[in-house]
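The structure under discussion is supplied below as structure tokens; questions concerning it will follow.
With one protein chain withheld, the remaining protein chains of the complex are depicted in position.
Our next item is chain A:
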């Protein structure tokens, strides 16, 4: 809201990226969030696919606090940096990593073979993550709707939906059943380590 900006009375843009506070003294009004993340912060997980908000490769999650936290999946390629005052940005790097710990949203798409070339994967991960932050018990229709802004050229989408089906919930007569998919083959070869 307007009053928080008047309080500082300066040209400082304050926002958060993966929990880290950023203060930009003279932000370029033409810079997009995507350019800032990739070039200034070196967070290259978020990708540039089309620069017109059509492919979703640049999807990040924005969170605003207005009475209560609100989370949105957003195209970073279209988000002006200067529109992010007091906004928290979460990128794919912010929810998990190979070295530290994978977030289930990252792990399941990988293990269900939903990532081939991988270029669309961070965007799809963040769309799913934002959905789960807003709705921890989505149904399959919610998942399909969440991905309307994400394109993939490699996988044919089926394994992505199959992997994320494991997050969905089916409600029948007041009972909640977690839909589980047999992932036995996917968990074999645990000894396999990653090459750099």
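Details
We adopt the following convention: a contact is a pair of C-beta atoms (placed from the backbone, for glycine too) under 8 Å apart; a residue touches a chain by one contact, two chains touch by 3 or more; residues count from 1.
Simple rule for what comes next: contacts and distances are computed from a predicted model.
The unshown chain of the complex is recorded in UniProt as "Xanthine dehydrogenase", chosen from "Xanthine dehydrogenase", "cysteine desulfurase", "Phosphatidate cytidylyltransferase" or "Mitochondrial inner membrane protease ATP23". Within the set A:15, A:147 or A:167, the residue that contacts the chain not displayed is A:147. Considering the complete assembly, chain A touches the hidden chain via residues 38-39, 42-52, 54-55, 91-93, 96-98, 102, 106-107, 109-111, 113, 115-119, 121-122, 125, 140-141, 143-144, 147-148, 150-151, 153-162, 165, 185-186, 188-189, 191-196.
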